[in-house]
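Only a single protein chain was left out; the remaining protein chains are all shown in position.
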Amino acid sequence: MQLTSEQAQAIVAAAAAKAAEIKVPMNIAVLDAGGHPKMFLRMDGAVRGAIDIATKKAKTAVLFEVNSETLWEFCKPGGPAQGLQFTNDILVTFAGGIPLKTRDGEMLGAIGISGGEVSQDVQVAKAGFAAFIG
Amino acid sequence: MQLTSEQAQAIVAAAAAKAAEIKVPMNIAVLDAGGHPKMFLRMDGAVRGAIDIATKKAKTAVLFEVNSETLWEFCKPGGPAQGLQFTNDILVTFAGGIPLKTRDGEMLGAIGISGGEVSQDVQVAKAGFAAFIG
Amino acid sequence: MQLTSEQAQAIVAAAAAKAAEIKVPMNIAVLDAGGHPKMFLRMDGAVRGAIDIATKKAKTAVLFEVNSETLWEFCKPGGPAQGLQFTNDILVTFAGGIPLKTRDGEMLGAIGISGGEVSQDVQVAKAGFAAFIG
Partner (left out) sequence: MQLTSEQAQAIVAAAAAKAAEIKVPMNIAVLDAGGHPKMFLRMDGAVRGAIDIATKKAKTAVLFEVNSETLWEFCKPGGPAQGLQFTNDILVTFAGGIPLKTRDGEMLGAIGISGGEVSQDVQVAKAGFAAFIG
């Protein structure tokens, strides 16, 4: 099963709606299961420095098949895999990247959000995921 | 004046509609005036190898403020600037990248299309541009 | 509105004058709103290792539309976005990068200074900014 454009558009629309609701313009990246871009939107006013962060959150989620912040447990000071975050051309290990896994556990891609406080990014990423999982 | 999300979405929708009409799934990249991603869509079935091509066509158009194929006159065999295409982390010098210039000549960004024959890419890029210029 | 050469030259001249006054040769980088180089000067005696630092300070300021050191609050140990500084091909998150925002809040680019103590870099960056804002 592959992530469709229709799904990607629904995910981006739901994320953008949540971002508009909380009044924080966001960068919204959707990658497919192979880590290739499927859809991207930079809302008006979202900082350009967060384009790369959104994309790398999604990349981190898709490559490790977990939420981006899960990686932090491994690479934080004192963790067992320090430096992990510098592999794969830089991972982003704070929250806002969520793998798009179906209820059957098949991973079709990931969403990555950046532009606000981390907690806001998460809210928006969850709204995008909710549109995916239905 | 900055390219808005609303404009970017109209451009992408028009390009995708034309691509659907000619039955060739496309990668559709929209960059802003500074060359930063504003919107991207990979239609279902569009080859992933063309993601980078679409993006680099748009980059070429935005950096030189001309259609991407214009550069080829300079760097083709016998041209005055051979090797030009290897600068700027690789330019794409065939057609499918069009700067988004207003009727007043202000450049707000560029559209880049890749996924089909070059002539098909151009058709789709023109449809996207038409939605911009109105 | 675009940053002009005349503005860039006034900014660089003012920064260089301040650097001469405090007797610390500096690297002075001015980027436009899209993050592209507008002007650069390495004063005699400024270390070459600080060329990249000056440029990345300006890049950080322009991409996030804040002073470069603002980012440190997010990515310092215990901060909410650790690793942020490794995105965007490396950000520089100490002081010396200032966005060139008009009194109306429009950002036309950024100045980045490196070559001395951080506090000296800031002094010189502020002198450059003062020449911009008038």
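By written order: A, B and C. Residues from 1 in each chain.
Rule of thumb we're sticking to: a residue touches a chain if its C-beta (ideal position, glycine included) is under 8 Å from a C-beta of that chain, and two chains touch if they have at least 3 such contacts.
Just so it is clear, the structure is predicted and the values come from calculations on it, not from any experiment.
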| item | value |
| --- | --- |
| Given B:3, B:16 or B:63, the one touching the chain that is not displayed | B:63 |
| On chain C, residues whose C-beta touches the chain left out of the figure | 2, 4-5, 8-9, 16, 32, 34, 36-44, 48, 51 |
| Touch list for chain B against the chain that is not drawn | 35, 60, 63-65, 77, 80-84, 86-88, 91 |
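By our rule, only the chains that are shown with their structure count from here on.
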| item | value |
| --- | --- |
| Inter-centroid spacing, chain C versus chain B (mean Cα positions, whole Å) | 32 |
| Contacts with 2+ other chains: residues of chain C | 35 |
